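The other protein chains are all here in position, but one chain of the complex has been omitted.
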C-alpha cells in the first residue's frame, strides 16, 4: 500500500476502522476533534456506528455497552474530557472488556491549554479512575506509529480483556506525515464466548466487576497484571551501550531527544536514549543493560516531570535523575543539548 | 532539505500550499511533516503551517528557524521574517505586502499573487501563483515537479480547475527578486 500524507488524528481513526472497529462514540474537544470528524463520515461507509455523545461520561458508557457485545469499540478525547471518562474506564477494566481509548494530551490542569503537552501521564498511566486496575498504555511518536498501535491496541485489548490507551499529544495528532495504513480486516464480535448477544437457550451472561464471581480475585488480578508487565514491555534504545547519560523520553519528546543525542554524540558526548513505547507496563527491562550509565535525563512536556518517577523506579535510584520539562511551546533539540551539557558539567540539579 | 512556513489570511490557501509541497516531497521519497496552526490560534483570520522536508528524520514538526517563509499578508511577514536563517528565502505576496526588504542577509522574492489570481478570474488561486513564484526562485523544487504536484493534488480530490495552470505559469513568469 502506498504512503499517504495524513494527520495523526485521521490516521488513528482510519487504522481503527481497518482493524475492524465499527463503533465510535465521542465528544468534541481540541486537539482530538478530527477523530470525530473523520469517523462521522467514515463509519457510515463501512456500516459502522458513529455517535456524537452528549458528554464524555455518556461516550465512555456507550463504549462499555458496545464492548460488552464483543464489538471493537473506540473513543477519543483530550485532557479534561479524558478526566470525565475515568469512572467508565474503571468499570470496563473491572468487567474485563476490551476497548481502545485515545487521549490527545494538552498542557496544564483545569482548562489548561490546547497546545503541546504531555501532562496526562499520571492520569493515563497511573489510572485516574477508582480501584485496582491498569490500562495498557502506548505512546506513539509518529503518525505511522499511532496507526500501527491502534491495530495492536485492539489485539492486546482482546488478548488481555482490558482497555488499551493510546497516549498522543497535539503534535502527533495534528501533524501530517507519510503513513502506510494497515490492511482492512473483518472483526467478528460473535467469536467471543463472553460477548453479549442474548442468552438464547443457554445461561445468561453478565458484565460487572469480575470480583463478584471470582473466588480468588486478589490473586487473579495480581497475576493478570504481572503477566502484562512481564510480556508487554515495549521500547526502543538508541546508543545506550556505552552511554554515560541516558535520556528517557516518549512520544514527540523522544524524536527531539533522538536528534539531540545525535548532535551531542557529534560533540563526543556519550549519551543515549530510551524511548518507552509502552508506558504501562513501563519498560523496566530497558534499564537493565546499561553498563556505563552514570545519570538519567528525562525529557517530557510536563512541568512536574511526571514520567521521571517511573524512571526513578525502573532504574532503582542507583544514579541521579535529572529532568527537562516543558509545555505549550515544544523544546527543540538545541535546548535538549543545552540540558545535556548542563548535566554533564554539573550545573544541573538532580530531581531524584 | 528545507524548513518552511506558509502564512497568510484564512482563505488564501496557505495550508493547501504547504500541503501540496509536502505531498510532492513525500512522493519524491523524502521524509516530511506538515502541521497547521490550530484551535484558538486559528481564529482571528490568520493561518499558517510549518512544513519540514528532509532526507533524514524529522524531530519536531515545529520550526524555530526557517529556510523559507512564504508571507501572503503583512502580519505574516512581521511574525515570521525574523525566524529566517541568514541566507534564507522570503517569498511575499506584493499585492498586499509592501515593505518586504528589511534584512540584507536573506533573499526576497515578490509576486503579485492576489492581483494575478484576480486577473485570471481564479480568486482562490493566489496560492498557486505563489507556488509558481517559488518554482521560479528555484529554492525548493523544479518547475515541472511542482506543476505535476499541483495537478496530482487536485486530481486526488476529484477537482480540476484549468485556471490553476494559468495562475501557476504567470506566478513563475512574474516572480521578481526584490532584495
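Per-chain residue numbering starts at 1, and chain names A and B are given in the order in which the chains are listed.
Note that contacts are C-beta pairs under 8 Å (C-beta built on N, C-alpha and C of every residue); 3 or more make two chains touch, one makes a residue touch a chain.
Here, contacts and distances are computed from a predicted model.
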Task: Per UniProt record, name of the chain withheld from view ["Phosphate transport system permease protein PstA", "2-oxoglutarate oxidoreductase", "Monovalent cation/H(+) antiporter subunit G" or "Phenylacetate-CoA oxygenase subunit PaaC"] - done: "2-oxoglutarate oxidoreductase"
Task: Displayed partners of the chain not shown (whole complex) - done: A
TODO: Check the options A:134, A:156 or A:207 and report the residue that touches the missing chain.
DONE: A:207
Task: Hidden-chain contact residue, picked from the options A:87, A:159 or A:341 - done: A:87
TODO: Specify the residue from the set A:66, A:157 or A:247 that touches the hidden chain.
DONE: A:66
TODO: Quickly run down the residues of chain A that touch the omitted chain.
DONE: 22-23, 25, 49, 51, 53-55, 57-59, 61-69, 71, 73, 87-88, 91, 95, 189, 196-201, 203-209
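Going forward, only the chains that are shown with their structure count from here on.
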Open item on the list: For the complex, give me every residue of chain A touching chain B.
Closed with: 3, 5, 30-31, 114-115, 170-171, 174-178, 252, 255-256, 258-259, 330, 332-333
- [ ] Would you pull the chain B residues touching chain A in the complex into a rising list?
- [x] 19, 22-23, 26, 31-36, 38-40, 57-62, 64
